[in-house]
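So that we are looking at the same thing, I have put the structure below in structure tokens.
One chain of protein is taken out of this complex; the other chains stay put.
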Amino acid sequence: MNIIVLIKEVPDMERVRFDRARGVIDRISSEGEINPLDLWALQSAVDIKNRHGGCVTAMSMGPERSIASLRDAFARGADNCILLSDRRFAGSDTYATSRVLAGAISRMNPDLIICGEKTVDGDTAQVGAEVAELLDIPHSYYVESIDSMEDSGVVVTVSDICGSKQQRRMKLPALIAVNRSIAYPLLPALERKLESISLNVQKMGISELSGVVGENDAGLNGSPTKVSKIVIPDIVKRKGKIFQNDGSDNFINAFKTAVQRRPGHE
Amino acid sequence: MNSINKSIAESLCRIVGEDFVIEDLDKKQSYLYDQVMETVRPAANENSIVVKPSCTDEISKIMRLANDNAVPVVVRGGGTGLSGGAIPVRESIVMSMERLNNILEVDRANMVAVLEPGVTLADIIEEMDNHQGIWFPAHPGDEGAHIGGMAATNAGGSRAVKHGVMRKHIQGMEVVLANGEVVNLGGKLVKDNAGYNLMNLIIGSDGTLAVITKVILRLYPEEKYSGTIIASFESLTDASAACLEIIASGSVPLAVEYQDRDLWRGTARMVGRKWQLEKGDADIMIIVSEPDEEKFYSTCRRIYEVCKKNKACEQYFAGKKSEQADLLKIRSQMYEFSRQRTSHAFDMAVPVGQIAAFLGDLRKLFAKYDTTTNITAHVADGNIHNDILLINGKTAPYVEELKTEMYALCFSYGGTITGEHGVGKLRRKDLTKQKSETELALMRGIKHTFDPKGILNPDTLLESTCLV
Partner (left out) sequence: MSNWDGVMILAETRGDSIHPVSYELLGKGRELADQLGCRLDCLMLCENTHASAELNYYGADTVYAMCSESFKHPEEGLYKSNIVPFIQERKPGIVLVGATNFGRSLAPRVAAALHTGLTADCTALSVGADGRLVQIRPAFSDNILAHITTNSYPQMATVRHGEFSAPPRDPSRKANVIEVPLIALQYAQSAIIGSTVRQARDIAEADVIVACGRGVKSPEDIAIAQRLAELLGGQVGFSRALVDAGMADASCQVGYSGVRVRPRLYIACGISGAPQHLAGMKESGTIIAVNHDASAPIFGVCDIGYTGDLYDILPRLIKELEAGL
């Protein structure tokens, strides 16, 4: 069973700070780490490998520094690590990112591609389904368990779709995005962690991917969406408006307004 | 002893405003106890009155009122103590410091923070996140603890291995004496050799000498790279030998924690996590923190090698913040887990080189009573927490006898009855077994000098003489 796990390096969202004046993330404020939800994807791949045999490849697209996250993936049980990195990939939106990933994957003949629920920085959950479409393979999101795994296909349980739990059979190759019921991410062995620090990670750019990814498929050129502006909303201070039991409806009205409002809504 | 009459309650209302004086028993409930388990805690006097001042001036007025009327005052912090210090056993004014929760200053040049006493450990950690490159390394446990309480009890915690206990981190204080006078002790000074160090008397006095109204806390360069290693060994002797060797190598970890495996496992299950170590019999957790990455990994490598040499069975590494937080939570919530099946919890400490031998003897002692004990230990500083189990949900008949034998064993190793939790109300009698009459007389003299009427937290640390 050949499995590719898609991972992304993200800033530690607990610590990341924003430069409000310039509207950019203060990268120094936070070290990157594997997108937390990708740990479940990686662990589920390692679990499948331990049960059925095979090979787990961790693949990431991102700047050079993402090597650290791939090394961490190695410590956690990935056999191979591939970094898709090129200056010309910079500025890719989800579609362009999916083109590059699908291009690289198309050369590898995997049986299964696993990704996390979403990334905690972009929060779109789009790349998985887009990659599946570009590869013309079936996909399932919200996968909470892998119920059987054979050469002919995989049976998965989808936790919540239109209020139902579904069991699906998909032909291989297939792509799944997993949620946190799929596995229990284990701590890496210290020995493997120490080994991973100096691991050589295979790197691929536009030239290594020629034939499957064109110059205009990636980066800003290949992205149909453009960010025209970034606005940093003011930090909302708690208003701390306290109402007394004065017989009026003031509190009830404030309550009704508050339960209807959604954060970030203009 | 005087009771709290109506006129005292009215005076309190005049000082802090009636919203901040609580007499209704229902609302008072959460201010009467700390975290000491119900089986051993003394009963609170429910006629006590809760008052929540907002500044030093109000505290000073409250103290003057209490002193004039000889009413006991029990100062309350986060209520996370483990020695009954915050329980008002007589009819008292319970003075909750929750409204004095401002971080007054973070002074980078002098590497100190000036804090009101109600600032919690969680607040400090959060504030330090806003300041690049500095942090406060101590972590006595529950992050709801107030800094005032941490100072008054000289809290310890697992990170004392590398950074010491609270006493080491406090440079100055503002305190209100029993008679209402406000006194400043210490300051932003690194060196201060002028006379007796009164501040150090108040640290660890369990609220019996003065009310702490401001704390000047030391800050340190951030040790940005951190990781937690969990390792299992065939025996505690191997684990302890590994710990001693790690420390002797110069790579001092932030903390080294031992717990019986069923405590690790049970607490992990309770907080919804999994304890990954399965082989061997003695599990330790080692927290490493270093200012730079290279040093960090070389320390980890040395620990790995020392553990391997001492026949470690398995070693895992937590590097992500969330993974480290999970492990720390498993450690810090152990008490929540074990309290359900425990009647008495202990806090002895012995010289660190003797810890494996002491624990071996301790287990033999418990076997003699046909029972077992849960053990958790800060292996690298000699501080042990063990307990006496409930038998069929009830306190065992042999508790007092067993306790006497435990302490005798502890003293034979040159140990103490309390390494970090303090004497409080729980170990007042035990203290007399450890300390000589001469030492106790000196302590009583100090208490009398600070608080002649004995109104500050009576029945704590020492037997009360004045108010009775």
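Letters A and B mark the chains as written, and numbering starts fresh at 1 in each.
Throughout what follows, a contact is a pair of C-beta atoms (placed from the backbone, for glycine too) under 8 Å apart; a residue touches a chain by one contact, two chains touch by 3 or more.
Treat the numbers as computed from the prediction; the structure is a model and nothing was measured.
In the complete assembly, the contact with the undisplayed chain comes from A:Q244, out of A:N109, A:S198 or A:Q244. Of the candidate positions A:V155, A:L186 or A:L199, contact with the hidden chain is made by A:V155.
When you scan B:G144, B:G164 or B:G187 for touch with the missing chain, the hit is B:G144.
Although one chain is not drawn, its touching partners on chain A can still be listed: residues 11, 13, 16, 18, 23, 25, 93-95, 98, 120-130, 132-134, 137-142, 155, 159-171, 174, 223-233, 238-245, 251-252, 254-256, 258-259, 261-266. Touching the omitted chain from chain B are residues 19-20, 22, 27, 29-30, 52, 78-80, 98-99, 120, 122, 142-146, 270-272, 333, 336.
Basically, only the chains that are shown with their structure count from here on.
For this pair, chain A with chain B, the centres built from the Cα atoms lie 41 Å apart. Residue ranges on chain A touching chain B, taken from their complex, read 12, 14-15, 29, 33-34, 36, 72, 75, 184, 186-191, 193-194, 197. Contact residues of chain B toward chain A in the complex are 129, 132, 229-231, 274, 276, 297, 300-301, 304, 314-323.
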